[in-house]
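Here the complex is missing a single protein chain, while all its other protein chains stay put.
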Amino acid sequence: MSKNKKMVWNVSLIVALLVLLFVLEQIMPSGSMLFTVLKKGAIYALVAVSMNLLNGFTGLFSLGQAGFMLLGAYTYAILTIPAQSRGSVYQYYDGGIIHFAIPAPLALIAGGLIAAAFAFLIGLPVLRLKSDYLAIATLGFAEIIRAVFQWDKLGPLTNGSNLLRSFPTFQSVLYPFIVSGICIALIVMLINSTYGRAFKAIRDDEIAAEAMGINLAHHKRLAFVISSFFAGISGGLLAMYQTTIQASMFKSAMTYEILLIVVIGGIGSVTGSCISSFLFIACSEWWLRFLDNENFYIGSFHVPLLRAGFRKVVFSIVIMAMVLFYRQGIMGTKEFSVEALQGFFKKLLRRKGVKEAGDAHE
Amino acid sequence: MDWITRNLPYLMAGISVGGQYALIAIGYTMVYGILRLINFAHGDIFMAAGLILVYSATVMPMYIAIPLMIILTVLIGFMVERVAYKPLRTAPRMSIMISAIGVSYLLQNLALYVTGGLSQQYPAIPWISDTITIFGTTTKRVTVITPVLTLVLVVLLVLLIKYTKIGMAMRAASRDFETSQLMGIKINSVVSMTFIIGTFLAAIGSFLFFTNYTGVTPTVGAMPGLKAFVAAVFGGIGSIPGAVIGAFIIGICENIIKGVGLTTFSDAFTFALLIVILIAKPTGLFGEKEADKV
Partner (left out) sequence: MKKRGLTLALTVAMVSAVLAGCGGSGGGAAGSTSGGAKVVKIGVYEPASGDNGAGGKQETLGMQYANSKTPTVQIGGEEYQVELEIVDNESSNDKGPSAAASLVSSNVSVVLGSYGSGVSIAASDVFKDAGIPAIGVTCTNPQVTEGNTHYFRICFLDPFQGTVLANFANENFSAKKAYILTKLGDDYSTGLGHYFKEAFTGLGGEVVEETFQEGNSDFISYITSAKNAGADVFFAPVSTEAAALIIEQASAQGLTIPLMAGDTWDSNVILNAASGKDVQIYVTTFYQEGGNAEFDNGIKEWINADNTAKANNGGDDTIAAVTAMGYDAYYVALEALKAAGSTDPAAVNEALWKVTYSGVSGEIAFNETGDALRDVAYVKCANTQTGAWDFVAVQGVK
């Protein structure tokens, strides 16, 4: 396919998706779980892709995602709470020390920048560490950030450990899709650039990459900072989705969830991360919820074992099975594309054709 | 004297919790030493041990329930290794670590399902749970027993590793996994043995921990688990005395930090310590030189 044709395909698919979402919003009741899942799924897709950029494409095993999301979410919330609401939000701290509010898109970007700045500082010492030591050090940093944000001495800025709320949120499901879409597109462009190739070279063999003239420290730091920037933005989006935020939400369990999404989607596949984040959110929030219902009947058969928490057991068994037996994840390192789909069907047809020919031969 | 009665409780709590971390940390350090795996599920096995005793103590007398708890916990540790880690022996290190996170997730959710998400009250253990008075401070007897028992167990373990055949095999495997295989060491049984010892000590640690802090919740193992891991890194991964000393230091520092009023940072401190040690002296206090750490 020519480059132009690809462009046309891309644009028309994106437009079709947005139109589809728009139509859905008009025809479906707004309370439907579908929109909850789509909103949260789009946000998680972004953070999963940002984690994949680090873990899958650069080979840096970082577990600091929740910490960077916290930074993004707090920056967004602190900067956008309208001045007249601050008195009631910061009720224990006399309205806090910030008395202005900036527009939401700017605050989202500011959230990303703050996360990136912290990533730069944290990266200076920890990026020298390797594999699981890097993982545990970044996990540690995320925990430290969480503790600092809960400190009541910083209360006038962060509202201590209390909820931040009353900041602007989004109503339409299009908002997170557009923001996440733009961010993911940027990440994809980065992956396909010279930098992306350098990242992959580092992942595959550090020593060889260095011998080829790639500045290891520089590229690792770049990947870490960029990944954190997008984690920060998704943190801001998450704040908008949740409508209230609090430091205690951003526990290491959140990072583990994102990591599992990346693994299920396939480490090193952007589309895999996106697909799996929607599946993951849909399963955990929606499709499996019936398993928690004690009085669930199939016909007149009272299904045993069902009670609160069963959904999570089933879910974690599925995840465990994926991790053990389907290590490649949904997409492996491949990407989903029209060409691949065409190729798949062609192959299918050809095989069928061959088979028929074979049958005819007999 | 007054100063002692004021501050002794912090120190005693620190030593006691340090001993409990030490027993968990040994499991981490041994597994890491051989498999290069941060066994994230270790803290959850510790929690599972607590739950097993909660439930078994309601139907049987304590002198049966406690050994049963230890046996079942060891069994869980053994099974986790066989089911979740062994198939991934040749896979990249990241996959096996993810598998560990998966096991941890599964154990927590199972516990959530079984307990209905409620905190379970740990039974009072005769004699060990009794209150005693030392230097004018009242505390539970377990606070005093913990460090002693920990040291005894560690000495036994060190002897086992130094002087028995399986101990020698463990040392060989942790020095060089592939070569030891070539030398005819049955690596699977060595790994299983490591997990059995690790979970046995975690079961004892859990027993002591929950006698002191009597609530068992599904996520109760996560923090002690991470702290014990930090202790293992602090002491130098692979080194048993290192893990024990690291655990005591972390336990005591944590309580001193709470004592001086910086309670928000009592957990964060542990991680700060971890990062400092990783950057300043990646091999820990007693660790051997290792190339693949930094």
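Per-chain residue numbering starts at 1, and chain names A and B are given in the order in which the chains are listed.
Methods note: contacts are C-beta pairs under 8 Å (C-beta built on N, C-alpha and C of every residue); 3 or more make two chains touch, one makes a residue touch a chain.
This one's a predicted model, so the numbers in the text were calculated from it and none came from an experiment.
J.: Considering the complete complex, identify which of A:Leu154, A:Ile178 or A:Ala308 is in touch with the unshown chain.
T.: A:Ala308
J.: Kindly state which of the options A:Val179, A:Ile258 or A:Cys274 is in contact with the chain not pictured.
T.: A:Cys274
J.: Taking the full complex into account, find the residue in B:Ala65, B:Ala222 or B:Ala243 that is in contact with the omitted chain.
T.: B:Ala222
J.: Specify the residue from the set A:Thr80, A:Ser228 or A:Gln246 that touches the hidden chain.
T.: A:Gln246
J.: Have a look at A:Arg165, A:Lys220 or A:Arg327 and name the one touching the chain we're not showing.
T.: Once the missing chain is taken into account, the touching residue is A:Arg165.
J.: Pick out the residues on chain A that sit against the missing chain.
T.: Missing-chain contacts on chain A: residues 6, 9-10, 13-14, 16-17, 20-21, 24, 28-34, 36-38, 40-41, 45, 85, 88, 91-92, 147, 150, 152, 160-163, 165-166, 169, 171, 177, 184-185, 188, 191-192, 242-244, 246-249, 270-271, 274-275, 278-279, 282, 285-287, 289, 292, 308-309, 335-341.
J.: For chain B, which residues lie in contact with the unshown chain of the complex?
T.: Residues in contact with the chain left out: 6, 9-10, 13, 17, 112, 116-119, 121, 131, 133, 137-140, 212-215, 217, 219-220, 222-223, 255, 258-259, 261, 263-264, 266-267.
Here is the rule we go by: only the chains that are shown with their structure count from here on.
J.: Once bound in the complex, which stretches of chain A touch chain B?
T.: 55, 61, 125-126, 128-133, 135-137, 139-141, 143-144, 146-148, 150-152, 252, 256, 259-260, 263, 267, 307-310, 312-313, 315-317, 319-320, 323-324, 327
J.: Considering only the defined contacts, which chain B positions touch chain A in the complex?
T.: Going through chain B, the ones touching chain A are 36-38, 83-84, 87-88, 91, 93-95, 97-99, 101-106, 109-110, 112-113, 116-117, 222, 226, 229-230, 233, 264-265, 267-268, 270-272, 274-275, 278-279, 282, 292-294.
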